[in-house]
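Shown here: the complex without one of its protein chains, the others still in place.
On to chain A.
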Amino acid sequence: MSYKIVVLAKQVPDTHDVSGDVMKEDGTINRSALPAVFNPEDLNALEMALEIKDKYDAEIHVITMGPPSAVEILKQSLYRGADKVYLASDIKFAGSDTWATAYSLASIIEKIAPDYDMVFAGRQAIDGDTAQVGPQVSEKLDITQITYVKTLNELNNKKAKLTRMIEGGEEVIEANFPFLATVVDEANDPRPPEVRKMMKYKNAMTRLNFKDALHKMVKFDDEKELKNYLKNRGLLIPVIEVSDLDIDLEKIGIFGSPTKVKNIESVVLKKEKIKELQPDKNGAMQLMRELKNAKIVG
């Protein structure tokens, strides 16, 4: 039997790389100066879905909410074996906190794949590390919630057996469909893109990417021609806007978000009197004596 799986993915600034020139003078981060990447644990979530597809057969739908440039992670998903991908992009989504994001994503899932069996998401995104969106989407959909999933052991008869992390150990559970699982990085090693699929999907895009593409792809005269070309080859990625959804406008975007950022400061290091000691025997003796006198070491 074939399963229907929705994967939630996010494009994030690569926080591994935050350096001096990325910080603006007011202490905020210049997001555009950071390379954008596929959120690492979302790749683990996608990999878990792909493993199910390999083993049992599945139809994998990947959704991302973000600016037009986030199409890149959708292409990355296609390169690895996703079946359908969607870009939710609308100025009205802008500024959403985890609550409003989850609310929006849940409506999108209900729109594009209401008959899903499983939803997978990464445990958390590296730009916020909140780990909240998965559980919140699960509550919105009113389905079973399984966080910290390490292994999907088995699927059968609309049930899954999974191993999840608990404080100081592991737990093996069985859950009925439908459920939402958040996947941790220990779960698997995400596969690399497949060359054949890269060739096939390298020009995939949404209509929001047409303008940029026309600059690069000289063989098309206008957007219409480009659109027809993409459509005929299955390369046109659908865009989901707020108007496509059954959604309460007061609950999305910055206005629908319960949390607000009051202020942001760059981290300043505490500078106190520092005592420099020599690396030799005398320095070592001086340190140990001071620590002993202060009763810090016994």
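Here is the rule we go by: a contact is a pair of C-beta atoms (placed from the backbone, for glycine too) under 8 Å apart; a residue touches a chain by one contact, two chains touch by 3 or more; residues count from 1.
The rule is short, and it goes like this: contacts and distances are computed from a predicted model.
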Record-based protein name (UniProt) of the chain missing from this complex, from "Transketolase family protein", "Iron-regulated ABC transporter permease protein SufD", "Peptide/nickel transport system ATP-binding protein" or "Electron transfer flavoprotein subunit alpha/FixB family protein": "Electron transfer flavoprotein subunit alpha/FixB family protein"
Contacting the left-out chain in the complete assembly, out of A:Q11, A:T98 or A:N188: A:T98
Chain not shown: contacting residue from A:M1, A:I91 or A:I173: A:I173
Positions on chain A where the hidden chain makes contact: 13, 15-16, 18, 23, 27-29, 97-99, 102, 126-136, 138-140, 144-148, 161, 165-176, 251, 257-267, 269-272, 274-281, 283-285, 287-289, 291-292, 294, 296-298
